[in-house]
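Structure incoming, see below.
A single protein chain has been removed from this complex, and every other one stays in its place.
By written order: A and B. Residues from 1 in each chain.
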Amino acid sequence: MSLERAKPPLPDEDKRWKLVNATMRRNGYADHALIETLHSVQDAFGFLDETSLHFVAASLDLPLSKVYGVATFYHLFTLKPKGRHSCVVCTGTACYIKGANALVEGLRERYAINPGETTEDGHLSVLTARCVGACGLAPAVVIDGEVLGRLDTPDLIERLDTLPDPEPTPASHRPPTTSH
Amino acid sequence: MPPATPQPNVRVVTLRIDGRDVSAREDETILEVCRENRIEVPSLCQLDGLSVWGGCRLCMVELAGQGRLFAACATRVAEGMEVSTNTERLRHYRRLILELLFAERNHVCSVCVSNGHCELQALAQRCGVDHVRLPYRQARYPVDSSHEMFRLDHNRCVLCTRCVRVCDEIEGAHTWDVMGRGSDCLVITDMAQPWGASGTCTSCGKCVQVCPTGALVKQGTSVGEMVKDQHFLPILARRRHLA
Partner (left out) sequence: MNLDDLDDLASEFRNAERDVERELRVCMAASCQSSGARPVFDSLEAQLKTDPHPGCRLKGVGCMGLCSAGPLVAITPPEAGIEEGLLYREVKPEDAPELVASLDGPPVEHLRCPTDQPFFARQQRIVLEQCGRIDPDSFEDAVAHGGYAGLVRALSELTPAEVLRELTASGLRGRGGGGYPTGLKWSTIAKMPAGQKYVICNADEGDPGAFMDRAVLESDPHRVLEGMAIAAYAVGANKGYVYVRAEYPLAVERLTTAIRKARRAGFLGGRVADTQFAFDIEIRLGAGAFVCGEETALMASIQGLRGQPRPRPPYPAESGLWGCPTLINNVETFANVPAILRRGGDWFASIGTQGSKGTKVFALAGAIVNTGLIEVPMGTRLRDIIEVIGGGIPGGRAFKAVQTGGPSGGCIPAEHLDTPVDYDSLKSLGAIMGSGGMIVMDETSSMVDVARFFMEFCMTESCGKCVPCRAGTWQMHALLDKIAKAEACRADLELLETLCDLVSATSLCGLGQTAPNPVLSTLRYFRDEYEAKLQGDPTP
C-alpha cells in the first residue's frame, strides 16, 4: 500500500474507468481489493479484457499472472464479451431433479452452443448457474435478468426465438480494445 | 502454513516414527524429521526452501489415535506423536495417487528428455506402479517452445506449483501462476501469453531446475538428457532462514 507508487494512466477516455478507479481507491489500492476490482470492471464493461487486466494489475501493483490466475479461477468472471441476450439455466439440485438437463440439451440442439458459449452472431449467450434461488419454480431459467419458472423446452425456445434483434449495442458490450 | 521463523527457544520433542524413537525441534514438520532420519516418505510438491503447498498428498502418514491421515509436509511434530509412514494402506493410496497423475495428462516417458531423471517416474518405480488401471483423460495440451532457452510441455505437468513458488519466493519475479480450476488448471506465464513474450521472466531457469518432471526443460536437450540441478535451493533457503 505504498503511497508513493505512481498510478497508471487510465487506458482510454471511457468514463467507466472512473468507477473502477473508485473501487480501488476505496480499498486503498491494497492488493486484497483484486476481486472487488474485477467485479467492478465486469459490472462496468460486461467482461474482463486484456486491457483491463493490465490496468488493474498495474494499479494494484500485482503480478500479471496472479491477476490472470484469479480472473480465471472464479466462474463468475468472464474474459469474453457476452451476447446481446443471456439465458441462464439453473442447474441447482431442485432444477436438476425437475429436468434442467433437458433444457440445456434443447438449447444445444437449437442454437448449437454449449453452456458458457455465445452464438456466432453475438445474439445469445447460454449459461448455467448453481441455484438461482427459485427452487419453488423449478426448473428455473433467467432470461436477461428475468426469472421464469416451470418452463419446458418448446416454451423456452419460443421465448428465446422471439427476443428482439438486432438492437443497439448495449453499454456492456464494448468492442475489445487492444491498446496497451 | 507461514514459513518457519527461527524462535529463540524452540523446544525439542521426542516422537516415534515407524517404531523408531527420534528427537526433533518442535517447529519441524514430520517430513523434515523423516528426512533427517533417513526414513523415506514419498513427496512431490514439497521442496526444501520453498513454502509448503500440500497438494500432491503422496506424503500422507498415519498418526496413532487419529482417524484421519496427515500430510507429513504440512504437519508439525509434537511430543509423543506416533507416526507410521509405510503401512499397506498408505502404499495403496500412494500407488493410486500416482496412477491418477499418469492418467490425468500424457506422460510418455520413452520420448521424454527427462527420462531417467524424472521424480514422477522415480516415485512410480519406488511405489510399484507398473501399469495404470485408470482410463486416460485424453486431453491434449500445447507445448510452448517460444522461450529461447526453455520449453514448457503442459502434457507432462503435475501442477505441483514448484515453478510458481520458486519464481515468486526465490527469484522474486512472479512470472508464473496457475490459471483455471480443477483438472483444467494450467501453469501460465504473465497473462497466459507465450513464455518467450514474457516481460517479467528473467530467464534465470530456476523453474526449470525445480520442475520434478519433463514439463519444464532446457531447449535442445534430447531424450533422457535433462538432468536437473537444485543445488541453489537449500543454500538460498538457509540464507533466507538466517536473514
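Everything below uses one rule, namely that a residue touches a chain if its C-beta (ideal position, glycine included) is under 8 Å from a C-beta of that chain, and two chains touch if they have at least 3 such contacts.
Keep in mind it's a predicted model, so treat the numbers as computed, not measured.
Student: I'd like the shown chains that the missing chain touches, ordered by label.
Tutor: A, B
Student: Touching the absent chain in the whole complex: find that residue among B:C56, B:C118 or B:M191.
Tutor: Spelled out, the listed residue whose C-beta touches the missing chain is B:C56.
Student: Since one chain isn't shown, list which residues of chain A touch it in the complete complex.
Tutor: 30-36, 38-39, 69-70, 73-77, 91-94, 96-98, 129-138, 140, 147, 149
Student: Need a quick check: the contact residues on chain B for the chain that isn't drawn.
Tutor: Output for chain B: 1-2, 52-57, 60, 68-69, 71, 74-76, 93, 96-97, 100-101, 103-104, 133-135, 137, 158-159, 178, 180-185.
Simple rule for what comes next: only the chains that are shown with their structure count from here on.
Student: Taking the mean of the CA coordinates per chain, how far is chain A from chain B in Å?
Tutor: It comes to 35 Å between the two C-alpha centres.
Student: Mind listing the chain A positions that touch chain B in their complex?
Tutor: 50, 53-54, 63-69, 72-73, 75
Student: Would you tell me which residues of chain B are touching chain A in their complex?
Tutor: On the chain B side, the touching residues are 168, 174-181, 188-192, 200.
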